[in-house]
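Of the protein chains in this complex, all but one are displayed in their positions.
Per-chain numbering from 1; labels A, B and C assigned in written order.
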Amino acid sequence: MDIDDILEEAAEVARPAAEHGKVAGYIPEMAKLDPKSFGLVMCELDGTEHGVGDIDEPFAIQSMSKVFSLILAMQKLGTEHTVTDELWCRVGREPSGDPFNSLVQLEHEQGIPRNPMINAGALVVDDVLIDHCKDPDASMRELVRQLTGDEIEINPAIATSEGGASYRNRAMANLMADFGNLNHTVDEVLTTYNDQCATMMTARQLARSMRFLANDGIEPDSGEQILDAALARRVTAIMLTCGTYDAAGEFAFSVGLPCKSGVAGGIMAVAPDHSGLCVWSPPLDSSGNSLAGRAALHELTNRLELSIF
Amino acid sequence: MDIDDILEEAAEVARPAAEHGKVAGYIPEMAKLDPKSFGLVMCELDGTEHGVGDIDEPFAIQSMSKVFSLILAMQKLGTEHTVTDELWCRVGREPSGDPFNSLVQLEHEQGIPRNPMINAGALVVDDVLIDHCKDPDASMRELVRQLTGDEIEINPAIATSEGGASYRNRAMANLMADFGNLNHTVDEVLTTYNDQCATMMTARQLARSMRFLANDGIEPDSGEQILDAALARRVTAIMLTCGTYDAAGEFAFSVGLPCKSGVAGGIMAVAPDHSGLCVWSPPLDSSGNSLAGRAALHELTNRLELSIF
Amino acid sequence: MDIDDILEEAAEVARPAAEHGKVAGYIPEMAKLDPKSFGLVMCELDGTEHGVGDIDEPFAIQSMSKVFSLILAMQKLGTEHTVTDELWCRVGREPSGDPFNSLVQLEHEQGIPRNPMINAGALVVDDVLIDHCKDPDASMRELVRQLTGDEIEINPAIATSEGGASYRNRAMANLMADFGNLNHTVDEVLTTYNDQCATMMTARQLARSMRFLANDGIEPDSGEQILDAALARRVTAIMLTCGTYDAAGEFAFSVGLPCKSGVAGGIMAVAPDHSGLCVWSPPLDSSGNSLAGRAALHELTNRLELSIF
Partner (left out) sequence: MDIDDILEEAAEVARPAAEHGKVAGYIPEMAKLDPKSFGLVMCELDGTEHGVGDIDEPFAIQSMSKVFSLILAMQKLGTEHTVTDELWCRVGREPSGDPFNSLVQLEHEQGIPRNPMINAGALVVDDVLIDHCKDPDASMRELVRQLTGDEIEINPAIATSEGGASYRNRAMANLMADFGNLNHTVDEVLTTYNDQCATMMTARQLARSMRFLANDGIEPDSGEQILDAALARRVTAIMLTCGTYDAAGEFAFSVGLPCKSGVAGGIMAVAPDHSGLCVWSPPLDSSGNSLAGRAALHELTNRLELSIF
């Protein structure tokens, strides 16, 4: 059976799961998402792309932006060791065991978030970006352009709504500021963060953007070294252990690939030496991950034997 | 031995303790406090006042303002039972066991602070005041005028500095807003809170203002019922169990009176059916209470057998 | 109206509250308690006793034994300052803010329980008693004999059942042992603890036993100094701030006296310079305190103006 057929079947098997999930409704723009939207796409290292469904419809990347922020910070801070000095003393690299928006761990651990995939960690990474990029938004757009060939945009209505709904993020940012773990104002950091969450990308673009992580840090079309191979591995290791909120163990088993999810229902994944993947289906399970998305990735990685385990 | 002599002796015994404490330094205006300042004053219900040291020098009342806020909220919300409906469903009445500025309890208990004497609780009380007073600052000045006969002022430099240093309070306010436990904006609530903390009063004024709590809610000079007797008892019960941060048990034993302390080194106390008291000495112990202040109150209540136990 | 009439009325007002409570059912012997049992008794310092209802029926004193253990430990360890060295470095004196059987605080605070009125704290006190008494059970019986003139017994069936149901206490004891805060075996400490809980006393005996705490540490009939006056105040201060589980603030307000409750529905109280009191009604509220018991004490202290506030 060829890959396109397998994608079709994975989609068919997974789609009904969406009925048991719930579209994120914390801001009106998110609540408008069509629960029936579904896209599944795989971009191989050689440039071949396979897709089914709504793979060219842009949606807010939300927490998936945390991966791009981390990549940018690593690019700016250079080698693994320099990174240790400036980034990794301010944010950890271990799973948190607490919900993605918990303040308890921050208070107990001196304002150092556990990892860059939870909200508090991404806020610290953004604070680093403000130091090192003239314009963090422009840097992210440029990074995605390098990885996908496409220009992307921020949805200003979503960015504004995120800002209005971000009491919890604002609480975290202030708590970290209290511990001295922010160099810039809470407003500046939150604006950067909310803009990133409101970045609009298609499933195809997201899948493409993951290929370099499957390829020792080298964008396969251009041959450009986006990140040192060791740093690329750092990113995928963090995605596997921390990328899917409180379901990292379950994803490691059921999907078997480094993944990062977002509340708009996207999940992007890295199949080492093979491809970048993305699935999109807005209804979420109780852990905040796309229900049909996980089912589709499970089906696909099992049929194609892509699991890293 | 007469009361004035006993006050003199209590002051003499207590003063050296100040050397082992530390003046609060989180904002420059507080760090300027003279560690040698010391005042001790007792205002009896019959109007007799006894004092020693710097009892007429104004200082920032800081957390002692939480008692006045609570009194105002109780006045506005009327009977004990009405209170239950609007105030006590939003803030508890039990000791917290956590530091005064902890967010852990808030996160675990749906944004409901444990009591009105910790920062989070006072922020909720202030949110209530904004609903019920045209101008909460004016209401507090008017309340203190009723209780002391004096006009009091806010120190704008301190109020502004508090605002600049209040990351932790801002974190708490945002977390409570996230749980839906604030009706007004975080900025509005914090401004009210910081202004109250920056209210300048003398030890004599503070002692006077506690007399009505020792007198079934009736201001003894004017005969005015400031609070219903049961509500006055509610205030003193909360002061005893929650008024001195994480040292309530120790104060109950060593002083034996309902107390409320502030980081400028003031402690005010209520001796039921007898007097209002206040001591002021800026150096604090590790629990945030005035070191010499506690020693002086211990000495005084023991010699005069004022302990309620 | 005379005191006996007031007791009658307080009982009448309070009794119906029992219908809304729940008898503790964690062991069969406790579940057998008659929810209709009710006794209220006040023993004045001059020897006058007033009572209504089932005041001479023995029931298991359960957590009220924690007060007697603490008194014994203080007697054995002598002056306040010696006490500081051996007892108070192993158990705190502050409200916990956590449930009476929580392990979280123990783990976060190096195995030092917050106060001697919660289970973990009482286990440490019992460990101290095993060091200092030949036979802690005999010492407690002797103490109660001194305070009441009566011989008391342990109910072996209850003691055994307690032992069988004490997973949580066993967990705490092992956790404290892990931190090095027990000198004796977990079994030895738990046996002592369970025996104390299974001590059978009547409401009248409990009320009598509290009189010396209302009388500067002196048993009023014999004139014997049971505890130094300062240490007696230490006990009542701890009862007020920590004696009624998570409802200490509420009791301070509604009853206004140092109290200690037990899960068999007893609450004993100290009215300084006046009397010892006890009420018994098995049905409990959600905080583990006797529902009608608290109502009766509220009524009584308000009518007789016994509140210390």
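Note that in this section a residue touches a chain if its C-beta (ideal position, glycine included) is under 8 Å from a C-beta of that chain, and two chains touch if they have at least 3 such contacts.
Because the structure is predicted, anything quoted here is derived from the model rather than measured.
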Shown chains that the omitted chain touches within the full complex: A, C
Residue among A:Gly25, A:Gly97 or A:Gly164 that touches the chain left out of view: A:Gly97
Contact residue for the chain not shown (choose from A:Val186, A:Ile238, A:Val263 or A:Leu284): A:Ile238
Omitted-chain contact residue, chosen from C:Ser65, C:Ser102 or C:Thr244: C:Ser102
On chain A, residues whose C-beta touches the chain left out of the figure: 92-98, 105, 114-115, 233-234, 236-238, 240-242, 246-250, 252-253, 256, 258, 272, 307-309
Missing-partner contacts on chain C, residue numbers: 102-104, 107-108, 167-168, 170-175, 177-178, 186
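Assume only the chains that are shown with their structure count from here on.
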Minimum number of chain-to-chain contact steps, chain A to chain C: 2
Pair of chains whose C-beta contact count is the highest in the structure: B-C
Gap in Å, rounded to a whole number, between the CA centres of chain C and chain B: 31
Sites on chain B at which at least two other chains make contact: none
